[in-house]
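Complex shown without one protein chain; remaining protein chains in place.
Coming up: chain A.
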Amino acid sequence: MRETNRVRAMPDAPLLSAESLTKFYGPRLGCADVSFDLHEGEVLAVVGESGSGKSTLLSLLSTELAPSRGAVRYRMRDGSVRDLNALTEAERRFLLRTDWGFVRQDAREGLRMGVSAGANVGERLMAVGDRHYGRIRATALDWLGRVEIEAARIDDTPQSFSGGMRQRLQIARNLVTRPRLVFMDEPTSGLDVSVQARLLDLIRGLVAELGLAVVIVTHDLAVARLLSHRIMVMRQGRVIETGLTDQVLDDPREAYTQLLVSSVLAA
């Protein structure tokens, strides 16, 4: 009986929990005391001005940086909850390329610019042991289609791709292993407006279709509005306001958030 209850309770358990995450770069504060839960299929936007600690937080969540204080817990595919900083390097890497994705602002950091689009998408499959060329290529083609890249470009390197195409390729490369959680750091900035809109549509569609949990960093409140369920406003390394996206954006409590929202509307 107890056992059944425990199993039933599982879907409600958070996928990821941040507990008092704090990072100092020497004496300088990166971020302080950030705590939140993220559930499966939930999209959390982290917004705030430049230097507010958004990227630092993302690096802590994705284990690229070790926290000065605090912890990140993650519910693995087998249901066990693990402290991410206690993972071995091999476990960490496996997680990063199976159950997680990371879409970078600069596609050159998230892609292998010297190899073809097909290989960029296929790499994760090969990394987890797929050794059938035909199957890898078919999967790559399927994913290129889903991110609206022509099949004919499969053997081209991303060097010859536009900014928007590179971002879409990055998304395909990350989603090919069906991750449950994707980190995105300003995925649409640096693109012009029409390209941005198309990319956002695509992301929104895939997130809904695949039931992805996402932590997306942006300083564009419109992006947060369009994609996220919840929002976290950061300033000087701290979370100053958090809540449902629509509520926070329509009825901000903190003076700083009010300023942020009004300045966006004014712009």
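The criterion applied here is as follows: contacts are C-beta pairs under 8 Å (C-beta built on N, C-alpha and C of every residue); 3 or more make two chains touch, one makes a residue touch a chain; residues count from 1.
The rule is simple: contacts and distances are computed from a predicted model.
Missing chain, UniProt name from the options "propanoyl-CoA C-acyltransferase", "Putative glutamine transport system permease protein GlnP", "Alpha-D-ribose 1-methylphosphonate 5-phosphate C-P lyase" or "Quinol dehydrogenase membrane component": "Alpha-D-ribose 1-methylphosphonate 5-phosphate C-P lyase". Checked against the full complex, the candidates A:Arg108, A:His132 or A:Arg204 give a single residue touching the omitted chain, namely A:His132. When the whole complex is considered, the residue among A:Glu42, A:Glu123 or A:Glu241 that touches the unshown chain is A:Glu123. The chain omitted from view is touched by exactly one of A:Arg93, A:Arg108, A:Arg178 or A:Arg204, namely A:Arg93. In the full complex, the hidden chain is touched by chain A at residues 89-90, 93, 112, 114-116, 118-119, 122-124, 126-128, 131-134, 136-137, 154-155.
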